[in-house]
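With one protein chain withheld, the remaining protein chains of the complex are depicted in position.
We call the chains A and B, going by the order they appear; numbering starts again at 1 in every chain.
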Amino acid sequence: MACVPIERFDVPSDAREQLRDITGEVNGALSRLGVASGICQVFVPHTTAGLVVNENADPAVCHDMLTWLDAQVPQHDRYLHEEGNSPAHIKATLVGQSLTLPVDGGRLMLGAWQGVFLAEFDGPRRRTVVVNVVGS
Amino acid sequence: MACVPIERFDVPSDAREQLRDITGEVNGALSRLGVASGICQVFVPHTTAGLVVNENADPAVCHDMLTWLDAQVPQHDRYLHEEGNSPAHIKATLVGQSLTLPVDGGRLMLGAWQGVFLAEFDGPRRRTVVVNVVGS
Partner (left out) sequence: MACVPIERFDVPSDAREQLRDITGEVNGALSRLGVASGICQVFVPHTTAGLVVNENADPAVCHDMLTWLDAQVPQHDRYLHEEGNSPAHIKATLVGQSLTLPVDGGRLMLGAWQGVFLAEFDGPRRRTVVVNVVGS
C-alpha cells in the first residue's frame, strides 16, 4: 500500500469556454505514480475551471453541455462580483473541481464512452491539474 | 491497511428517469470487501446515469428533484448530439458519476436521512455500479 507523491500537469485552453479531454494525461500521471489499483483523485486548484466526466466519442455532447450551461448562467446579469466572471465561478461549482476515479491495472477504469475533461469557463489561459492516488 | 479488489453490481431501471436506492447494495459490496474503516468510492461507468445522495424517507424528494431537472434540461431543444439523449448527458454531469463516502464499522457512515441513489436519466436499461474502498 502506498501513497505516492502528487503529480501535476498543465493544460492550456484556447477559448473562453472549453472541455479539454485530459484522460491521456491523467493515465500518464498514473504511470509515473506506479500505483496498480486504488482510488485516483483528480483536482483543479482553480475557482473558474472544473472537471467533467462524460462522453468523449461525439464532440456534440460537450458542445450541448457548454451551450446549456451558458443559457442557464448568463454571461451578463446582476452579479455583484466586479471581475465579471461570476458565471465561471458558478459553472465550476456546478460541475465540481474534484473527481475520484477507480484505478485498475495502473490505469483509470472508465466506462467505454467515458473521458475526463478539464472544463475551462474563464479562458483562454493555462490551468494546472493535480493527480493523487492511494492504493497498492 | 488494504486496497481490496473492486466490487461491482448491476442495477436495472424500468423508466426513462428514475432514482433507485442502492444503499443496501453498496453496503453489501462493503461486506464482501471486508474493510472496516476508510473511504468508499462509488462510481458509474456510464455517461447518461449518475449518483445522488439524498433523502430516502419521503419518495416525494426524489420526485421533486427529477421534475426540477426535467424542467431545467428540456427533453427537446436545439441539441447537436444526434442520439437525442443530450439532456441525459447534461443531467449526469450535474449530479456526477463518482461519490466518496466515509466507512465506519464496515458500513457507509451516512446521515439519518441519507440514502445513495443511482440516477437513471436514459432508461430503462441495465446499469453497473463499481464499489472501491481504501482503508483498514
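We take it that contacts are C-beta pairs under 8 Å (C-beta built on N, C-alpha and C of every residue); 3 or more make two chains touch, one makes a residue touch a chain.
Fair warning: this is a prediction, and the values are worked out from it, not measured in the lab.
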| item | value |
| --- | --- |
| Touch criterion as defined above, residue of A:S13, A:S37, A:N54 or A:N132 at the omitted chain | A:N132 |
| Which of A:I39, A:L66 or A:V116 contacts the chain that the document leaves out | A:I39 |
| Full-complex contact with the absent chain, from B:V11, B:V44, B:V95 or B:L118 | B:V95 |
| Absent-chain interface as seen on chain A, which is shown | 1-3, 5-6, 39, 41, 43-47, 72-73, 78-83, 86, 89-90, 92-94, 96-98, 100, 130, 132, 134 |
| Touch residues of chain B, complete complex, unshown partner | 1, 37-39, 52-55, 58, 60-61, 63-65, 67-68, 72, 94-96, 99-102, 104, 109-114, 134-136 |
